[in-house]
Each structure stands twice: as C-alpha cells, then as structure tokens.
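Encoded as structure tokens, here's the structure I'll be asking about.
Removed from the display is one protein chain of the complex; every other protein chain stays in position.
Chain naming follows the written order as A, B and C, and within any one chain the residues start at number 1.
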Amino acid sequence: MNMAMFLQDPGLWLIGLVTVAFAMLAVTVKDLVHAVLWLGMALLGTAALFAKFDASFLAAIQVLLYVGGVVVLLIFGVMLTRNHEHLAAFRQTRRPVRAAVVAVALFVALVHAILNTPGLNDAPAGKSVSLQDLGLALLGPYAFAFEVLSLLLLAAMVGAVVLARKRDPGQPSAKKLIRHRNLGRQVVEGLAATDEVGQ
Amino acid sequence: MSPLLMAALATLAIPAGMTLLFGVVPMLRRTGKPAAILSILAATTVLGIAGWLFATWLGNPTESLQIATYWLTMGGQPLGQVGVHLDGISVSMLLVVATVAWCVQLFSLGYLSDEPPNGLGRYFTYQSLFLFSMNLLVLAPDLMQLFIGWELVGATSYLLIGFWYPKPAAAKAAIKAFVVTKFADSGLILGLMVLAVASGGFAWDAPITPATAEIVAGLLFVAVMGKSAQFPLHIWLPDAMQGPTPVSALLHAATMVAAGVYLIVRADPIFSAAVHVREFMTYLGAFTALFAAIIATVQTDIKKVLAYSTCSQLGYMISGLGAGSLLGGYFHLTTHAFFKALLFLAAGAVIHAVHSNEFTDMGGLFKKLKFVAIAFIFGSLSLAGVPGLAGFYSKDLILEAVHESGNHFALFALLLTAGLTAFYMTRTVVKTFLGQMSHSAEHAHGPGPSMTLPLLVLLVPTIALGWAAGPFATLFGKPYEFHMGLVGYTAIALGLGGIALGYLVYGLGALAFLPRLFKPVATLANSSVMDELWQSVYEIGGQTPSRAAAWTDRYIVDGLMNFIGWLTIVLGQQLRKLQTGDVQDYLYAVFGAAALLALFGGWR
Amino acid sequence: MSLADLQPLMLGLILACAALLVLLVDLVIKPSGKPILGWLTAAILAGTLVASWLLPLEGEVQAGVWQGNLWSTFLARVMISAGLLAVLGGLDYVARVWPYRQGEFYTLLLFSLTGMVLLPGCRELAAFVVCFELMGIPIYVLAAYSKNDNGKKPPEAALKLLLIGAASTALTFFGAALLVGMAGSSRFAELVPYEPGPLHAVAALLLLAGMAFKIGVAPFHMWVPDTYEGSPTPVVAFLSVAPKVAGFAALSSIFLIAMPTLAHAWRPMLWLLVVVTMVVGNLVAIPQTNLKRLMAFSGVAQVGYILLGFLGGAEFGAAMMLFYLATYVFANIGMFLIVHAVAEAGEGEDIVSLNGLARRSPWLALALLMFLLSLAGIPFVAGFWAKFYVFTAAWRAGHGEMVLLGALFATVALFYYLGVARAAFVNKSAIEGPVPVKRPLALAIVVCLLGTVGLGAWPNPLVEAALAAVQGLY
Partner (left out) sequence: MTAILLIASALFCAGVFGLLTQKHAIGVMIAIEVMINAANLIFVGLGQHKGAAVGQSFALFTIAIAVAEVVVGLAIVLLLYRSRGDVQVDEAREMRQ
C-alpha cells in the first residue's frame, strides 16, 4: 500500500482499518460477551462503509438486522450456554501461531492476486444504485432468488424451533412420564412385597 | 437362422435354464440327487450338440457363422455385442469344454456321494452356471462378451473354491483367488477401454495401430497372467485346490484357467501385431513353466503337484503362443485339458479312497485301484511327453516353434521343464501307487461306475488325440506334417531320462528287496548309504533350488502381495490419525487447502 | 409474469407446496395419525417423479436466470428418487422414534429437496447460492434430529456439519463476492471475462473449496465420517447421496458453463483433489470397524471416481458423471438401508453386526452383496459400467495416469468391501432367526436392488439419457 492509494480516499481507509481492528478484537478478546460486542462494532463499521458507498439502505439493514438481530442472538446464545462452574464464557483461544500461518497465507494470496489483476481501478461508473433500482432488481431479475430465500427462511425457522424446543407438541411431559414410571415401580414393588408375604 | 446357430444358442440356454431352475426352485435344488441327474442330462445334451457341431466343422473347417446383436453403445455409437460366433476354434473349444464338463459332472455324482442333498444341489447349480459361463466365453462374438464370460467363470470359481466355506482355509482361498484375479482383471478392463477408444468397438480384429496393439495386448496379457496363473500372479491357483477335486479338474486344470490362452488365440489379430508383448510372453511362459515344475517336485500333496504342473503347462502354452505358434499353443491347451482332467479325476478317485491328499497316506495303491492307477499312469506318460501319446505331439509343436523363434533361454527352460515334468510325475506315480502301503491305503475302496466311466472316456483322447493333429490343424486352415527334429529327440531323451531318474530315486531307493537281491553290492554299500547318497545328491542338486523356489514363492512373491496389502493398511491407519475428532482440525484442513488453492490460483 | 412462465420450475414448485402442505396437515392431525405424513410425502415424491415425464419442463424463466432442460430434469429425477427411497426406508423409524415431530422432518426434507431440484437449472449466482443454502440448512437440522435422545453423538455430529458448512458458506460467499464484484453481474455467462486475471482464479478456487465441502472431496471431507456416525441412519442415507448429486450438478454448472476460460486454474487443482480423495478415501476406509464410518470413507473414495468423470472432458465426461451418480444413488442408499435394517434389529452399526446375515436373511445378504459389488465396480452390476465409462472418459481426455490410479485403488477398495461381505457370508453369528424388515423399508431395498442389477444388465438406456441430458448444460 503506498501513500498515493491512501490519499485517494483517506476516509475509506480509516473506517476500513478501524473495522478490521474491531474484527481482530472480536476474535481475540477474552470475554465472549465483549467479543460479541466488538463484533457489533465491526458490523457498525461496515455499515458506515456502506453509507460511505452511498448504499444507505444496506447500511440501515446492516444495523437493523445484523447489529440488532445477530448480535442479540449471539449474546442470547452466550447467556444460554454459560457454564457457571467453569466460567466457559471466558473463552480461551488456542494455537494462535498455526492459525496465523493459515490466515496470513490466505491473505498473501489474496493481496498478491488483487495487486496483479488488471482493470480493478477503472473509473467508477458514476451513477450510484438508488433504493428504487434495488427494489426493481429484487422484483426483477432477482425475484426467483428472493422467492427461494423466503422458503429458506421458513425452513430455518421450522428447523430452529424443532431443535430448540424441549418438548414436542402432543408429547407427554417429562413429569407425567416420571409419574407413570413411579406408578409402575410402585406396582411392581407392591407385587414383590405380596410375594414375600405369601412365602 | 441356420440350425447350427440354433444349436449353439441351445448350448447357452440349456445350462442357463438349469441354473435358473435350481436358483428359483429351491425345493428342486434341495433334493440333491435328482437335481444332479437333471444337470448331468443337460450336460449330456450340450455334449451331443457340441459333438454334432464339431463333426460339421470337420467337414467344412473354414466356415464361420455368427448371430449377434448390439448391446452397449457409447455416445450413440454401437460398441459391444452379444450372440454366438462359430468357427473352427470356438467349435473345437466347445467340444473340449462340454466333454470335460460332462465327465466331471458324472464323476462328481460319485465323488460327492457323502454330501448332504442341499449341498449337492448347490454344487450342481454352480456346475450348470459354470457350463453356461464357459460356453458364453467360448462362443463370444467380441471381446466384451468374452469378458462377461470371463468374469462369470471367475465368480463360479470363487463359489466352488469356497464350496466348503465353513472350512476357514476354503473361505480364505476363495477370497485370495478373488483379489488376485480381480487385480489382474483390471488389466482386461483397461485393455477393453483402450480398444474401445481406439477402434470404437471390441472386435477381435479391430483396426488399430501397432503401438496401440502393444498397449492393448499388454493390458490383456495382465488379465491372462491372472486367469492362466502365470508368474507372479499364479499364487491363487495352488490355494484353489481347497475346492472339491472334480472342480479342480474342470476349472483349475482343464477349462477356466485355459481361458487366458483361449483369449490370446481369439485375439490373435491384436497379439500378432504386438511384437514386444509376444516376446515377453515367450520369456514369461518359459520361466513360469520351469519355476512351477521345480516347485512341483517337492510337494507332498497330490493335488498341489498337479496344480503346479498346471501352472507349468500353461506356461508352455503361453510361451508357444508368444513364439507365434497359434496351433501349438491351442493344441496343447486341448490335449492338456483332457489328460490333466484325467489326472485330476484319477487323483480324486485316490483321495476319495484314502480320504487324504497327502502322499504319506497313499502308496501301493496299484493293487487296490488298478484301473485308476492305469488311467493315472497313462495321463502321467502323456504329460511327460512319451512318444505316441497326445501330450507328446502338442508339446513338440511348441518346442519346435520356440526353437524356430530363436529364443534360446525359453527353449532351454522348456526342455528342462520337460525332463522335470517326467521326473515329478514319476515321483507322484511311485508315491501314490507303488511302494509301501500306508495305513489308510489298506482300507481304500475302489470307485463306483459313475467315477470309472469318466476316466475311461478321458483316457481315449489322452492316448489318441495326438494322432488327430492333422485334422485339427485344418481348423486353423494350416497344413500339418509331423516331423522330428533335434529338439524333438532331445525332448524325448529328457522325458525318458526324467522317468528313469524318478524311478531310480523313488522307486528303487525305497524298494527293500533291492539290497537283498544284490547282496554282494549291498555289503559294500548298504542300502541306507545308497539312500542317503541319493538323498544328498538330490538335496544338493534338486532339493535346494526347489526349496529356494518354494521359498521365493512363499516369501517373495506372496510376501510382495502381502507387503502391498500391509502397506495400504499401515498407510490407512496413519492417515486415519488425521481424523482427530476435533472440528477445528477439520477447519484447518478446509482452510489450509483453501489457502493452498488460492496461492496456486494467484500465482498461476 | 404469468403462471405459464413458471412452467419449467414446476417440479420445484410442487415440492415447495408439498413441504407447506405437510406442515399444515401436521397442524391439524392427531398425534396417532401422524405416520400418514410419511406416506403422504412418499406419495407426493412418487407423483412428482411421474410428473417429471408428463409435464413440459423445458424453457427459460426470467430471461435465462433459470433454464429448464433435459439436464435439470435428469438431475431432478435422480434427486427425487433418492429422496423417495430415503423416505420409504425411514418411514417406520421416524414414526417410532420421533412420533411427535414427523411433520417437521418431512417438511425439512422436502425443503431440502426443493433446493436441490432448483439448483441445476440456475444460471445466475444469487439464485444459485440461495438454492444451495436451501438445500443445506434443512440438512443441518436433520442431522441433529435425534437431539439429546442418543447420547452425546448426535449434537456433536450436527455441530461438525454446521460449523464446517457455515465456514464453507463463508468461503463460497467470498469467492462469489469477488467474481460478482469484478464482473458487475451475477449471470454465469458474464461472470468471468475472456482473459481472466489472478484474482478471478483465486475467486474460482475459493468457490471450489466452498462447494467441495458439500460433496466430501478430501481434504474438505473430514466432517463426513463423524456426521454419518452420529446422525440417524435414514437421514444419512439421504445425506450421503442427494446433496452429493446436487453438489456435482452445481460444480458442473459453475465450472463448465461459467468458467471455461479459467480451466487452466481449476483443472490442475481438481486433478490434485481427485488424487488426494482417492488415496484418503480408500486407505482410511480399510481400518474402519463402524459400518457408517466405513461407508463414509467409501463415499469419499467414490467422489474421487465421480470427479474423474468431471475431469474427463466436457460432454462425455459430464454425462458419465451423471450415469455414475445415478448408479451410486441406488447402491449407496441400499447399503445404508441395510445397515439401518440390521441396526433396527438391535445389532448395532459395526461390521460385526452383519455376521451371519447370509444364514439369517439370505435375500438381505444377497442385496447387500449386490450393493457392495456395485460400489466396488465388479462386473456386471451397475457400478461396473459407471467405473468403466468414467475411466473411458478420463482416458479419452488424456488422463491415463488417473485411470491407472483409479484401477489400482479399485483393487484396494476390494479389501474393505470384501471385508463387509465376509462378515455377512463367512462369519458366524450367535443370533438366529431372520432380521425383521418393515414393509416400506423392504420396498426401498428391493427398488435399490432392481436398479443396481437392472442397470448392470442393461446400462444403455441410462447412458443415452445421460448423454442427452448433458446437451442441456451447454
């Protein structure tokens, strides 16, 4: 990265680097709750970049859906699976060197390819995509994908519900089952007792 | 459709129908004896048809008839055929197969008389299946159908080797045969593929360049090495002797193992273009012949002797075909089929009588089993190449051809094999039928008529087929004239010498009255000294190489196969450790590979 | 857009509606009547399969975003058959083990099938990715469907599938983002320029890595054995074939349609992956003792052969890949259903649990043998022709070395396939009496057996159909 590239658009670089820093924090800090919050910050940084790209609708979606949805869900998950005995929410990381080798290798490959691919720095098209364009696209060429997406969300919802619920509708409750089993045991024990008396 | 083709189709339909009948109606199969008789009747019909066809072809040897339909296509282009193809070669082979199969089925009726009805029915189901498969192979109009027959006879072979499958050795032998021949068969599959890609079909005489012919022939020959038990893929054949003896006679001596030779004869247009492969065949065949003959001299199991002898004789055929003598290789296949089937069936009668395969349980059986012994001795003489008997003529053709091809190594090895063959067959005859009677031999009982009749039938071609070499040669459209050269005389001398030596070692060495007869000599050198002398000469001169060869066979060849197996297993166990169960390690694999892919993609 | 414009999508629409229908029926039905849901699903799938011959399914949707032709129809038939066989095979198990969540099971299965059926026709990356995920997400759920009933294994199996699946999705997205961003379009035809740069190659390979996970190419395969072992067997029967078929369809459409100009980048890598896959799959299968794990590695090895067809050049190779997939569906589902039947009889899922099967249930053992022979590529069951044609395709494309390697490993594969056969035919078992097989399960096994044996005797029609289907790809 040279100075000229930076000076072309310093704002982009600043927000971008801050976002990357947030992301690094999200995957390295000790406390899992903090990590989720740092993830939220990184997502907000991305939203800021979206806004900078003049994609305000996407920025709003990013804030609403990602920061408002995913982050909350993840915190929820952390709370639900917090193991009070081991304090597992204080997450440990491991094998940072090995992981860094893989990540850096991938990064080197990407950077090398990016810097060597011609035609990436054409002049921008000039027109930016408006909300209206986006709407037309979603109901035009992407209507098929959009419809399939609705099925996907439904499937995910059905799946998540079926997995997360403790008892299926119509299934006798655990308490009832235990009562039945106890009843059975009492009967058996009672019979055994009568047997003993008989002898 | 001509009645000849109808009849040929019937040779396929009748045994196939029997197999289906036994398979679909278990009630019939489980009756045992009635099923056996039905199967034998079917085999008789097939034999009759084969005889009629053969007689027709003797009158008109160059005729060729075919009916076939396309069965496989590739990209809309017709590729494989099914049907029957009749010419001099297929018709004569059909007769050989039908005769031996008929004899073996009849013999089995007596041999397996102790088998429970259920097992007997199963046995004859397999026998019918084999007859169908072998006929399918023999009558194939192209290589693809031959391959189907090839695989089917292989499958029948595993079923029959493992017939007594509760016996662990039998089950193990069946699996060994399966793996080894399957490995070899991949050569056939690859060869077919190359042929299909190069010529757009599987025809015998597909138009291909000599270079392609070398590849195809080389790949096909790998399969032949497996099926026809050539070094180093012969290792399954001795183990295959775990099957019932009539099975060994039919599949592992006379017909199935000869399928490789038959394939080379059929695919002659391809093989004759492949000069280097043929040269290799000459060498390998000769080497196998010698190698197996040496091992045969130290075996103590009568079936193992015959099994190695089969390897050795197949080596003869391969060597002859490599030297360019189509007639020699094929004629030896024919004569060998008869006399080796005879030998195996006679051995079967012996085993049936003494309930053991080991020489130690035999000896002096000549008195008890006169006819069997005579049959076995004639078979041995034919195999040893005694002039006038069938084996002599066919062996001579091969030796002459190898001599003409100028391959001195092969000629030397084959001549030496001729002597050794005579030697070990004499040893077998002596140990089985002459000398001291063992304990179990004293209780031996003679075979019934269903076992004697097949021996009688097989005895005829064993003695007389050599005289029919002339008419036989016309099937190849070649003139035949018998002439004896130096090679022929050498072979006779070696054969007779081998017999004499064998008798000296095993006959005279063991005869107790000999010292008494020559008392003065015996006082000088008592019999035990003679014994030991012969023994030590034999040990140094004969035993050591044989032992070495047997050792090589067991530890090097078998060992190599085992080593490859061991290596795959060890590698598998090492690779398995990568599967740690830790999902993060799996992610490492995914992203490590992704990073490598990306690095490659970016720098390319 | 009128309804007539959606005609080519009809199979997908039927399946999506069926998923919703099952969900609705589930709401109103009494718990005791819920097994009807399985039969309903099976009937709908059978009906859809028949409909695939009756309905006109050719044509474009939305100016070429989706293309219905013989290619998409052929694959849809294979995938629907796989779904039908898995549903039939698992019918009694689902009703017995999860009596109160049968509706969701079939709904999710149908959703997954919808994604698969829609996948091969996609000619645009966004739709493609969404269909790919519609196929994947329900499978994560199905893999975890035993929840906490069977000890610690099922959640772990699902977690491994999910984490690796989600990470692969991220890879796919990133690759897709690079390609779409650089092209400014997500149409396959416009995705890669005539003279691609290094970043195009990197993006294509990241996409390959992301999708390789789904079909279980080594080294992206490592979730496969663990997930197979821990997941319910009827789910595994489905999971082991249907997503693989769809994954190969996806791979073909992306790489053969969109990236021919990048072939110099992905072909050598694919070559390498085939080698690694064959080595790892075949060798690691040998020491396995659990049948499902063994089948998992066997599946990895099979993927190596299928990829060989893909590698084997354009039309002929792709067609033979289709043929291989079709034969694989029958043999592999058949194997898993037999494992399922034996495990249901209370014998467990190890190879030793098959001991004495030939004496106990000869017909089941015969079917097992046929499936094993087909997987091993022994003549003359369906799998032999599959290997034969795939090898021929590779040979034609000049990959002689791969043919030799494949033939070598086909022999190695005999070790473990014969090991299974030996358990069934040679080993003895203390247990007597036949293995009980429920009727729908028996029906599914018989269909698999007929398919395996029938295609072995007469492979021609399917070969011709596959060759015709490939015409639709271009």
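Just so it is clear, a residue touches a chain if its C-beta (ideal position, glycine included) is under 8 Å from a C-beta of that chain, and two chains touch if they have at least 3 such contacts.
Because the structure is predicted, anything quoted here is derived from the model rather than measured.
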item: Displayed chains contacting the withheld chain; value: A, B, C
item: Full-complex contact with the absent chain, from C:Gly151, C:Pro436 or C:Pro461; value: C:Gly151
item: Hidden partner chain, residues of subunit A it touches; value: 1, 5, 8-9, 12-13, 16-17, 19-20, 23-24, 26-28, 32, 35-36, 39, 42-43, 46, 49-50, 53-55, 57-58, 61-62, 65-66, 69-70, 73-74, 76-78, 80-81, 83, 86, 88-89, 91-96, 98-100, 102-104, 106-107, 110-111, 114-115, 120-122, 124-129, 133-134, 136-138, 142, 145-146, 149, 152-153, 155-157, 159-160, 163-164
item: Absent chain, residues of subunit C that touch it; value: 125-126, 129-130, 133, 137, 140-141, 144, 147-148, 151-160, 162-163, 165-167, 169-171, 173-174, 176-178, 180-182, 184-186, 199, 225-226, 229-230
item: Residues of subunit B (touch criterion as defined above) contacting the omitted chain; value: 576-577, 579-584, 587-588, 591
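Here is the rule we go by: only the chains that are shown with their structure count from here on.
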item: Whole-Å separation of chain centres (CA-atom averages), subunit A against subunit B; value: 68
item: Whole-Å gap between the CA centroids of subunit B and subunit C; value: 44
item: Shared interface positions of subunit C, touching two or more other chains; value: 198-199, 201-202
item: Where subunit A touches two or more other chains at once, by residue number; value: 109-110, 112-113, 116
item: In the complex with subunit C, residue positions of subunit B that touch it; value: 71-76, 147-148, 151, 165, 171, 175, 178-179, 182-183, 186, 189-190, 192-194, 196-197, 565, 568-569, 571-573, 575-576, 578-579, 581, 583, 585-587, 589-594, 597-598, 600-604
item: Residues of subunit C touching subunit A in the complex; value: 1, 9, 16, 19, 23, 31, 61-63, 65-66, 98-101, 104, 107-108, 111-112, 114-115, 118, 124, 126-127, 129-131, 133-134, 137-138, 140-141, 144-145, 147, 182, 197-202
item: Contact set on subunit A toward subunit B in their complex; value: 98, 102, 105-106, 108-110, 112-113, 116
